[in-house]
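Structure below; questions to follow.
One chain of protein is taken out of this complex; the other chains stay put.
Order as written gives the chain letters A, B and C; numbering starts at 1 within each chain.
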Amino acid sequence: MIIVVKNEGDKKKLDNLTNWIKNLGLDIHYSKGETSTILGVIGDTSKVDIDLIRSLDIVDSVTRIQEPYKKANRKFHPDDTIIDVGGHKFGGNHFQMIAGPCSVESETQIIEIAKAVKEAGATLLRGGAFKPRTSPYAFQGMRGEGIELLLKAKAETGMPIVTEIMSAAHLDMFRDVDVIQVGARNMQNFELLKELGKTDKPILLKRGFANTIEEWLMSAEYIMSEGNEKVILCERGIRTFEPTTRNTLDLSAIPVLKEKTHLPIVVDPSHASGISRLVPPLSLAAVGAGADGLIIEVHNNPPKALCDGAQSITPSQFSAISQKIGVMLGLVGKRMD
Amino acid sequence: MIIVVKNEGDKKKLDNLTNWIKNLGLDIHYSKGETSTILGVIGDTSKVDIDLIRSLDIVDSVTRIQEPYKKANRKFHPDDTIIDVGGHKFGGNHFQMIAGPCSVESETQIIEIAKAVKEAGATLLRGGAFKPRTSPYAFQGMRGEGIELLLKAKAETGMPIVTEIMSAAHLDMFRDVDVIQVGARNMQNFELLKELGKTDKPILLKRGFANTIEEWLMSAEYIMSEGNEKVILCERGIRTFEPTTRNTLDLSAIPVLKEKTHLPIVVDPSHASGISRLVPPLSLAAVGAGADGLIIEVHNNPPKALCDGAQSITPSQFSAISQKIGVMLGLVGKRMD
Amino acid sequence: MIIVVKNEGDKKKLDNLTNWIKNLGLDIHYSKGETSTILGVIGDTSKVDIDLIRSLDIVDSVTRIQEPYKKANRKFHPDDTIIDVGGHKFGGNHFQMIAGPCSVESETQIIEIAKAVKEAGATLLRGGAFKPRTSPYAFQGMRGEGIELLLKAKAETGMPIVTEIMSAAHLDMFRDVDVIQVGARNMQNFELLKELGKTDKPILLKRGFANTIEEWLMSAEYIMSEGNEKVILCERGIRTFEPTTRNTLDLSAIPVLKEKTHLPIVVDPSHASGISRLVPPLSLAAVGAGADGLIIEVHNNPPKALCDGAQSITPSQFSAISQKIGVMLGLVGKRMD
Partner (left out) sequence: MIIVVKNEGDKKKLDNLTNWIKNLGLDIHYSKGETSTILGVIGDTSKVDIDLIRSLDIVDSVTRIQEPYKKANRKFHPDDTIIDVGGHKFGGNHFQMIAGPCSVESETQIIEIAKAVKEAGATLLRGGAFKPRTSPYAFQGMRGEGIELLLKAKAETGMPIVTEIMSAAHLDMFRDVDVIQVGARNMQNFELLKELGKTDKPILLKRGFANTIEEWLMSAEYIMSEGNEKVILCERGIRTFEPTTRNTLDLSAIPVLKEKTHLPIVVDPSHASGISRLVPPLSLAAVGAGADGLIIEVHNNPPKALCDGAQSITPSQFSAISQKIGVMLGLVGKRMD
């Protein structure tokens, strides 16, 4: 960590700062220039609050050299992490297609879709039981009952299931869930992340719609620091000024993350745009950018869906995407298995 | 709600849409034009998911006429809500100064600051016990013990206390807290909001750093819809592309909210900018914009603070701000009481 | 255009509004509800200032049904526009690779690169003569002399050239340029757009880094409304809060634009990210999203480049991208010719 301190600053404030740094067990290397002094801070700076230092009167700028995340950092774990979910692998040269409806609505519905998406090329089944909705008056999901129905669909088709958690108080209900999803709005619900870190379940961690890549990796670190290193990152769009799409899918994040972390990264093109017509081109784009998988909303009868149905594509559209991706994967050194 | 439907669209899809709307107990008024048909949806549209409709293939645009929030809506509650906290009122022509350290660190520290800020013009005491930190390796607050220390400072000075909650599982510890704060990162932690809605405590609801004003009011609605109507909104800056300040304080939100809602609104100039030198001008600006109060970080010894200390001002700087605000309040029709 | 007017509003203000609308030659269809009245405005509303109406006291909301652009609108021009540049076509099922250095630096340099990129699969040559630089102290390009050198490279290789204009006062120097580029910072330099609309040159119109898709199409409309319909759009990233990349490439814009306009769209992955390592994956992603071409910075000796050199890839890296794209184009129904 490099701290540039103004020379005209108060000597006593500088002493306070350097003592505080040394008390954290870190060393300082000084380099005095004409108008400013450079402090090179040496040691494990991951526990240092960079915002605090940046806001000090005497400080001109602070630059972190060492990233604040360790367990998620590729520097300390050069090989890709490969996470096995019921025989389906995330990471490395593997590619997975997760598909299913926005919400679980009934036993017939979820089993029917599960069969259809499996037939169309999906390897895992997704479906919302707990639904984070902006309005308290909107449908909040079938909750515990929804999870039961997903498990029936799993029993019927053999597909592992992915579903979202909204509170650590519901963890008991997720006992038989294969992958627990953390939604964008809970990406910095640190109390929830810590509890998930104490489980041994793969966690699909969606990016908060206004969070930086570094903050996202720090949330992965929250889970990993508690012992659970099975984190799958999921890019689902960030909030920008552009109104034609619900969010702006940040595909540059894929190659950036591939450098910074060893964790697998999947892309959700359905929620990013909120427009089902954009799902096929954005799916191919995600593969081109290097994603390790896709999570796509598929509905057997879009106009009837209780929620988000219209961002869903049909099983036959999904099948067409799968086939094109099958052709593309060779170009990016991956295979669907 | 007005839905503009493309005329070239599939007739069956239009029927699906109109049936779905009617099943929600709403009426439709049709107006067919040359290239599009306008559906005027009549009735209580607050439970309608506007995003769903917007994303349908046949839909060109959707405009909500009725706001999706009711209990927070000034239309249905024209008078300002006034929330009394231990004799200190928020809303109407009242103005409050909440002050205190970022984190509670020790009994001596919190009592010393509490006395100093009371002397300097503060009416409520703030202090962090549970701290949401980006890094799992950073100081996470004294948690339950911190709340005990705040209660001691309250006993000593008579000031009501404001402190942040991070999980409904901790609610028991907040039994004697006067105002429970929901931080920016939890503004859409809907499970937490619902639980707070079942309490009778005033809730200080910070705006998420990437949430719109409408989403913020919907989060207030979550609390209010469960029965607790004592919500104080707190603007604390939004995430933008400008890097010199941590966030961009959105003061336009104050007069906008004054039109849309009857709830009181306070401003946090400390966290918005992350720079203590900006706190005095932004405090005056907030008063000019029409805020009902300020929440300011004050520390008796900034360089020693464990966290965010440098965005804190000293009690004497706080006193200078209070005095200027005292002069300004007359111009905006408010008084400190 | 649908205008929702509050019923509690001033009757006289409503009359002012409706008279003003009628004076623009438009008709109004009224529909009075309980709390608001809906005005359906019929006729050519492209000259109506939606911001003006939105900001009126009595107005609750305004929704444009008809897009404000006409010549750029796919509704009135359903077939893809195909722009021929020296035998290389943009639009339809054609795909072009534009490549070259950030800046023209010398005759040897530009001719050497031109040959190398042609060999590696490029069909047009790009190179900056006039350089928009944030700092007045930075290298501003070789200007007129740079264009002369580009023309020599064209004479040598037969490749058409693309280069940026910064002021209509320089138009004379662009007489023999094949495609005139308008940079992101000049996307709303309306006086420049009007002058370019009077030429018969193809214009490569880059998206402003903070402009919406609608604003971008309105800028295309400025050029087209003066008579020049040969506009090629170029997505090059938008400004967001994410700091790891210079800008966030908005690939969702490609399929969105394909619905809204008949104009060809190319993608610039070099400037979006500012990191050459990201150019290969983002190039494949752009093809997957449906782009009609790519414009890529290529430099024969990156470390020596005077400007932006480091976002450049080498000719051999460019060749590898070209080959992969060759394989992919079949999947998206395009071919390089």
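The working rule: a contact is a pair of C-beta atoms (placed from the backbone, for glycine too) under 8 Å apart; a residue touches a chain by one contact, two chains touch by 3 or more.
This structure is a prediction, so every number in the text was calculated from the model and none was measured.
S.K.: In the complete assembly, which of A:K12, A:H29, A:R175 or A:K198 touches the absent chain?
M.R.: Counting the whole complex, the residue in contact with the absent chain is A:H29.
S.K.: Just to verify: which one of B:I82, B:L171 or B:A285 makes contact with the chain not shown?
M.R.: B:A285
S.K.: Given that one chain is not shown, which residue among C:I28, C:L151 or C:A168 touches it?
M.R.: Looking across C:I28, C:L151 or C:A168, the contact with the absent chain belongs to C:A168.
S.K.: Just one of A:L26, A:I42, A:I82 or A:L171 touches the chain that is missing; which is it?
M.R.: Result: among the candidates, A:I42 touches the missing chain.
S.K.: List the residues of chain A that touch the chain left out of this view.
M.R.: 2, 4, 29, 31, 33, 35-36, 38, 40, 42, 60-61, 63-66, 210, 239-241, 243
S.K.: Kindly note down the residues of chain C that lie in touch with the hidden chain.
M.R.: 13, 16-17, 20, 46-47, 49, 51-57, 68, 132-138, 166-169, 185-186, 188-192, 194, 208-210, 215, 218, 221-222, 225-226, 239, 246, 274-277, 303-305, 307-311
S.K.: Can you name the residues of chain B that touch the chain not displayed here?
M.R.: Here the touching residues of chain B are 210, 212-214, 238, 240-245, 248-256, 259, 272-273, 277-278, 281-290, 324, 327-328, 331-332.
Heads up, the rule we're going with is that only the chains that are shown with their structure count from here on.
S.K.: I'd like to verify one number: the distance from the centre of chain A to the centre of chain B, where each centre is the average of its C-alpha atoms, in whole angstrom.
M.R.: Between these chains, centre-to-centre, one finds 26 Å.
S.K.: Roughly how far is chain B from chain C, going centre to centre by Cα mean, in whole Å?
M.R.: 39
S.K.: Where in chain B do residues touch two or more other chains at once?
M.R.: Expected reply: 210, 239.
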